[in-house]
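Can you keep this structure in mind? I'll have questions shortly.
One chain of protein is taken out of this complex; the other chains stay put.
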Amino acid sequence: MSRQVRHLLGTVAVIAALLILPRVIQERYFLHVVVMAGIYSIMTMSWNLLAGYSGQLNLGHAAFFGIGAYTSALVAMKLGVSPWFGLLGGGVIAGFFGFLLGFPSLRLSGPYLAITTIGFAEILRLVAVNWVDLTRGSLGLSGIPLLTPIRVGGLKLEFYFERDYYYVVLAAVLFTYFCMRRFTDSEFGVSLQALRDDEQGAQSIGIHTSQYKLAVFTLSAFFAGIAGGLFAHFARLVSPDTMSLHVTFDTLTMTMIGGLGTTAGPILGAVLLSLLSEWLRTLEDFFKMDIRLVLYGILLILTIRFMHGGLVGVFQGLKERFSGYGRTRNGGADHG
Amino acid sequence: MESLFLQQTLNGLIIGSIYSLIAIGLTMIFGVMKISNFAHGDFAMVGAYTAVFLMAWLPGWMGWVGSVIAAAAVVGILGIVTERLIFRPLLGRWTDIDIIMVSIGLFILLENLAQLFFGATPQMISDPFRGATLGVGGVSTSMLRLFCLGFSCTAIAALQIFLNRSKLGIAIRATSQNRFAAQLMGVDINLIYTLTFWVGAALAGVGGVLYGTTFAVHPLMGAMPTLKAFVVTILGGMGNLRGAIFGGFILGVAESLGGNYLAMEYQHAIGFFIIISVLLLRPRGLFGTREGT
Partner (left out) sequence: MAEILKIENLTKYFGGLCAVDDVSFSLAENVITGLIGPNGAGKTTLINMISGAIPPSHGRILFNGADVSGRKAYAVNNRGIARTFQVVRIFSKLTALENVLAGLVDRRQKGPWSLAFASLVRGVAKGSYNPENRRAAERLLDLVGIGGYRDELAGNLPYALTKRLEIARALATRPKVLLLDEPSSGLNPAELVDQIALIREIRKQGITILIIEHVMKVIMDISERLIVIHYGKKIADGKPEAVYTDPNVVEAYLGGESHAAR
């Protein structure tokens, strides 16, 4: 059985398992956690594209999430348009703001860029708090409409229950993953990584780095906006907290622990930390305190200190050790 | 009107002096070790909580002075520990992004440990002056705040003397400007790193006590001072001490006047507006130079 056939079968098996999951485990709480993990994984994948593959330190990512959420909610509530369009619109508007945030990145990097992006997110969060006419301020928007049912053949699919919303999020996650793989494993991806590894070197081989930065900010923001829209129609409540620094920090913690700069890392980090977080919540009664975020902090520090490359890095290291590969990169070694 | 302007300016100077104090530590650490410490505000938070506990036990004058000393000591030790265990091993091996990330991890950790141990309810540091105020020609302020202003300025002045006159202080400045040359001159770099972190953290701790006397003390209070300190640091040029001092006062006054005359709700965003404009025009900050200071 050739490598490619094995690969294909593996992918089919995974997707099949994902498709029947809600039929196998029907518990609503569990599926709720899984849906949120999926939404978070779109956030982590989009942040990873920007920070991991392009080297742009964006600490305002929650802003794109919030913009997508608010846009989608408002479009559905105030314009009466189908939430599906709102979802897409949220991504597009978020993408536009991503484009705007790309401009500071042309002149700034490192901590300067980081603070500017935080400032950007904070300003938007304050706008959400204070523009009460539009956003209802700190109360937030509630009663956000559900995604409208779709008819396929004779079936009517509704999206109220977690087990059904799961499929929307799954589709979005798979689509995002597909795009990310294609973006990163291509001429585009190699150009982004060149930009990350040495900006001057990249310019010397003809890469118009400004254009690339604007492009990747826009793309990253678009996907984060989609995640926001998905959140809006699931939780059905968005507030300025949706754009808080803590959302960004959660995203980056998950990405770092999963593995920055890898394709699987972000999803792994999002899923693992979401599950871990919920498991710890059940232990809260036992410990009499909420140690989840404390653990996040410790894990993040330990990961950077000892597990550089995140969990994916650790797996790759083990794989290399046991199969005797040289110190080369795996996974992408077989380019068509 | 006139006295409102003066009043707000005074308020701005007072809060600005606290910003300066906290920011100085941040900029020193960046200047010497090239570390952007996102947990810096949490150092202030720990200092504030030290004061809360000490004042509960020993209220009044002595308690306040004791709190400041205790905060400097406690946070100073915290600084040394984090420098040794977390930051030093990463220097030179990992990228800037990693160092920022690990400091974010520290930020999350400290914030939530505080929440765990101290609870989420805001606390106050009791006022040793018991609310006494002082008024001069249309402006007035509480004795406590005046004292904070005086204290910050004294601390800043003391730091300046230390950095300019003492051997260790000069060594710190030398390392900040050119690490390599300083080593060649016989400076023990590891000692300087630890010392810088100790001083920087202690200053933040003290600043935290002052900050806590003005605002409430709660576990999540660290985010604001962190961001404000970064704004000030960037405004003044990262690594630039004088810039941090001026920047702190500038930010304090800008927030006070801007909040009062423009929009109260966006008061905290004023700093960001300022630095975004500054960075786009002068990426090195108002006082920053081309390469370090």
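Just so it is clear, A and B label the chains in written order, and each chain counts residues from 1 on its own.
Everything below uses one rule, namely that contacts are C-beta pairs under 8 Å (C-beta built on N, C-alpha and C of every residue); 3 or more make two chains touch, one makes a residue touch a chain.
These numbers come from a predicted model, not from an experiment.
*Asks:* Taking the complete complex into account, tell me which visible chains touch the one left out.
*Replies:* Across all of the complex, the chain we cannot see touches A.
*Asks:* For the chain that's not shown, point to the residue among A:C179, A:L276 or A:V314 touching it.
*Replies:* A:C179
*Asks:* Among A:G10, A:P149 or A:G201, which residue is in touch with the absent chain?
*Replies:* Result: among the candidates, A:G201 touches the missing chain.
*Asks:* Which of these touches the unseen chain: A:A215, A:M243 or A:L311?
*Replies:* A:A215
*Asks:* Based on the whole complex, identify which of A:G90, A:G189 or A:P240 touches the chain you can't see.
*Replies:* A:G189
*Asks:* Considering the entire assembly, which residues of subunit A contact the chain that has been omitted?
*Replies:* Counting only subunit A, the missing chain is touched by 179, 182-183, 185-191, 193-194, 196-198, 200-209, 211-212, 214-216, 219, 261, 326-329, 332-333, 335-336.
Here is the rule we use: only the chains that are shown with their structure count from here on.
*Asks:* Return the distance between the CA-based centres of subunit A and subunit B, expressed in whole Å.
*Replies:* Distance between chain centres, rounded to whole Å: 33 Å.
*Asks:* Over in the complex, which subunit A residues touch subunit B? Could you list them?
*Replies:* 51, 55, 57, 104, 107-108, 110-112, 114-116, 118-120, 122-123, 126, 129-130, 245, 249, 252-253, 256, 289-291, 293-294, 296-301, 304-305, 308
*Asks:* Within the complex, which stretch of subunit B touches subunit A?
*Replies:* 30, 36, 86, 89-90, 94, 96-98, 100-102, 104-113, 115-116, 223, 227, 230-231, 234, 238, 265-266, 268-269, 271-273, 275-276, 279-280, 283
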